[in-house]
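Removed from the display is one protein chain of the complex; every other protein chain stays in position.
Going by the order they are written in, the chains are A and B; count residues from 1 in each one.
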Amino acid sequence: MKFGIVVHGAPYSSESSHSALHFAQAVIDTGHEIHRVFFYHDGVYNGSGLMAPPQDEWDLGARWATLAREHGTDLVVCVASSLRRGMLDSTEADRYEKPAASLAPDFTVSGLGQLIDTAINADRLVTFGA
Amino acid sequence: MAKLLFIQSKAPHGSLFGQEGLDAILMGTAFAECNVLLVEDGIYQVLKAQDTRELGTKDYSVTYKALPDYGVSTIYCSERHLLARGLTPDDLVVPVEPLGNDAIKQLMADHTAILGF
Partner (left out) sequence: MILHTVNKSPTQHRGLATCLEFVSPGDAIVLLEDGVYAAVTAIEGLPAGTQVYAVRADIDARGLADRVAKSVLVIDYAGFVALCIRFSLFRNWS
């Protein structure tokens, strides 16, 4: 079965990232597929390439990256939510003449069409609210 | 055929959920049959007379008026939650169809996915 996962909460400020990561891993471990993880609202902060948590805490950024690199999981942050919150890839940073990009390389920026595509084409849409 | 239900449950201005939820609704209408349900403080998103000029947030209640142009012919709300807030449909910027709890349960079950904000 193909799962769409939506994350609304910021890493650490909300537990939604922890829950979504546990769920995503369980989807893979039980032999199912992740259609996409779509980050919306404050969830886009999960795409930060600048998180440096204490060593005795979960490195949420690294865990999302592992999902992408080991399982090809599609991690998408919503462009409008990202721009508002300063989650910019290098293209957007140049476009808006910002001093730096902030998005981690395993995330892609895309529009709400990807959220709707997930809602339509995944077998199940699971949302982790803030 | 996909049929998406968008549920708005948060008040405007205190968070961005309502505004970003509405953006998702507008995008959804381009790809699927969509319905909108306002529950709890989500009903406040369409309260009349919102004036955001001093505050500086966006008054997106007006965008709800455009939803019929996007194919959302009816905006549903919880009748109980409307009354609990001392409101009637006349207090809102758009026509709404208040539903009882049983009708809302049926509305939810009639869709292929639920997106909540």
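Here is the rule we go by: a residue touches a chain if its C-beta (ideal position, glycine included) is under 8 Å from a C-beta of that chain, and two chains touch if they have at least 3 such contacts.
The structure displayed is predicted, hence computed values, not measured ones.
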item: Residue among B:Gly21, B:Pro98 or B:Gly116 touching the omitted chain; value: B:Gly116
item: Residues from subunit A at the interface with the omitted partner, ascending; value: 1, 3, 8, 15-16, 19, 22-23, 25-27, 29-30, 32, 124-130
item: Interface with the undisplayed chain - residues on subunit B; value: 7, 9, 39-40, 78, 80, 101, 104-105, 108-109, 111-114, 116
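Keep in mind that, in the parts below, only the chains that are shown with their structure count from here on.
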item: Inter-centroid spacing, subunit B versus subunit A (mean Cα positions, whole Å); value: 26
item: Parts of subunit B lying in touch with subunit A, wherever the complex brings them together; value: 2, 4, 16-17, 20, 23-24, 27-28, 30-32, 112-117
item: Subunit B partner contacts - residues on subunit A that touch it in the complex; value: 6, 8, 40-41, 78, 80-81, 84, 111-113, 115-117, 119-120, 125, 127, 129
